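Omission of a single protein chain aside, the complex is shown with its protein chains in their original locations.
Note that the chains are named A and B in the order they appear, and that numbering of residues resets to 1 at the start of each chain.
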Amino acid sequence: MIKSFVQKKLTFREIDPEKGLRAAMDLSPEAVIDCISDSGLKGRGGAGFPTGAKWKFCRAAKGEQKYVVCNADEGEPGTFKDRVILTRFPHLVFAGMTIAARAVGATRGIVYLRGEYTYLLGGLKKALQERRDDGRLGPAVLGGDQEFDIEIRMGSGAYVCGEETALIESLEGHRGESRNRPPFTADTGMNADPTVVNNVETFAWAACILDKGPDWFRVVGTDHSVGFKLFSVSGDIDRPGVYELPLGTTVQELLEAVGGENAKAVVIGGAAGRCVGQGEFDRKVCYEDVPTGGAVIVFGPGRDMLEVAENFLEFMCEESCGQCTPCRVGNPKLLECVRMLKDGNCSASYLREIVALGESIHAASKCGLGQSSGNVFLSIVEHFREEIMGRAVGSV
Amino acid sequence: MVLLTERDRLRQSLAELAERYGKQRSSLLPILQEIQRQHYHISDYAMQVVADLLGIHPVEVFAVVSFYSFLDFKPKGRFIIRVCRTMCCHMQGKDRVARQLETDLGIGFGETTPDGRFTLEWANCIGMCDLGPALLVNDRVYTQVTPNEVHHIIEECRKVFGVHATQGQEV
Partner (left out) sequence: MADKIQVDGGKTRAPKSMRRSRPEVHLDTEHPVTVTIDGLETEVPFGTTILEAARKQGVKIPTLCFHEDLCVAGVCRVCLVEVTGHSILHAACAYPITEPIEIFTNTPRVRRARSHMIDLLLSEHLGECYSCWRNNNCELQKLAQEYGVRRYRFGHVSERSEPVDRSSYSVTRDMDKCVLCRRCVRTCIDLQEVGVLEALYRGHDTKIGTFLDKPLGEVVCINCGQCINRCPTGALRARDPVEEIWTAIDDPTKHVVMQTAPSPRAGLGECFELEPGTPVTRQLNTALRRCGFDRVFDTNFTADLTIIEEGTELILRLYKALVEKDASAALPQFTSCSPGWVKYLEHFYPDFIPNLSSAKSPQQMFGSLIKTFYAEKNGIDPKDIVSVALMPCTAKKYECNRPEMCDSGYKDVDYGLTTREMGRMIHQAGIDLPSMPDSDFDDPFGTATGSGVIFGATGGVMEAALRTVLELVTGKLVENFYDHCDITPIRGFEGVRLAEITIDEVGPVPEIIAHLVPDWNWLKGATLKVGVAHGTANAKLVLEDIKAGGPFSECHFIEFMACPGGCLGGGGQPIPTSPEIRKKRAEAIYAEDAGSKVRKSHENPAVLGVYEQFLTDGPCGEVSHRLLHTHYTERGKYIV
């Protein structure tokens, strides 16, 4: 049994998933969308796109068959909160998906579960069957006029398939290579039909919001980031696990909550996130400051930041889909540079050249993977120059 | 009496799979995953049959198989042990677990034991960051593995073959 530590006070524990669902079924689709829009809910998968707006596009898009896809490909290093949600609150997620289906007029739902989580499959299937058995899924959800069913499709070990267009390519039986946008998935997604793709947590919050109302959700947060968010916290701390904190919490507050006060650096947002040094612990974790899909990795005083950069870049080089030049060829250059730094033979001017390249990789890449792959490295170069320059050969 | 060759049987079972999942491109991954589950890899012939069933080109199937880490076109061991090598597990001591696995199995990463029972591989983040070091044995997840536990994990697998590793015998 895999038992992650989960903070005691957790909204999801207190919510009855079916109440939100019932509320949604009694509302018109437009009213459901308004409710979500009013709440200010933004995607919990990382990019932070307003969920209400996404659903609205999808509702407006023409298409006979619409899809609701739950992105459970959680592959970002340092994230595991979706696993915890799927283990403990699957009904909340399925209720959220059904609500989304109601909102956009979809009849088919798909959970794209990463292959590593195959062990969750049995429990999830059981939960789905329960829902079918008592009419929370099926030709008439809760006896109303909404038809909806959910199937589970497995990933096969590719981080990039978490990217929503790559995910759809994968569902369609292709290599997980991201698509060009526009068109966006809300308009042209699965089988070229309108498709809503949301994170596991986003669906769970949607179910909560339908139950408690949009204003309940808005009570915490900042101007542009409202509500609570689950954080997967790991690394050199006393209590690794899943925490629920309001968006806008500072890094310092977060560290205090998890027992990581003596941290030297925190990587927020996983391998695609950024590295925050001690001097910046007053920054806020929210979409307008330091955004995250929920991954927080804490590094204690003894950690070598170049090792961090190296590990994450190795990850990116292997997990890139390899179609576009900046990401396929550029990331290995960054990795090479990290290794040069480790060996103390990277000149300052080459480092400058690489930093400029990193910016181009960010700007030129086709999808979010390449656009964010260099973040950790670049922020380490920015904040830890003293530490990374002038190493003696073999000092590590 | 009908004489079925290995290939006939494979073709038959793949046709059934295609029937079950539907003969469209979007069934490709579920079909491949099922083949992988049953045969521990997807053979050259199987890829061509699947291509035929779905009306696509074999090279497209191969391109897909070679893309995903959990699909293999080369035969692998009955148990694939994948050790997470990403930062969190790294910080929690994955190197020692890995070393112990190499020693106990007598193979390096990327290799399969000569008896075809174990394959040792690295995995990228498997989502157990708070419970590292973690590893996967096929679908099963092991968390907070200590070097000492490696032995038990391997032992547990061997039981499937009805062999006790400590006795060092093959049946």
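As a working rule, a residue touches a chain if its C-beta (ideal position, glycine included) is under 8 Å from a C-beta of that chain, and two chains touch if they have at least 3 such contacts.
Not measured: the values here are computed from a predicted model.
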Option from A:C324, A:V338 or A:V381 whose C-beta touches the chain left out: A:C324
Candidates A:R44, A:K66 or A:R179 - the one touching the absent chain: A:R179
Residue ranges of subunit B at the interface with the undisplayed chain: 25, 44-45, 47-48, 52, 56-60, 62-63, 66-67, 73
Footprint left on subunit A by the chain that the document does not show: 158, 160, 169, 172, 174-175, 177, 179-180, 182-183, 188, 192, 317-326, 328-333, 353, 356-357, 360-366, 371
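By definition in this document, only the chains that are shown with their structure count from here on.
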Gap in Å, rounded to a whole number, between the CA centres of subunit B and subunit A: 27
Subunit A - residues contacting subunit B, complex: 2, 4-5, 74-80, 82-83, 114-119, 153-159, 170-176, 191, 232-236, 240-242, 267, 271, 295, 297, 299, 303, 307-308, 311-312, 315, 318-319, 321
Subunit B residues touching subunit A - in the complex, by the definition given at the top: 24-30, 32-33, 54, 63-64, 67-71, 85-88, 90-91, 123-132, 136, 139-141, 143
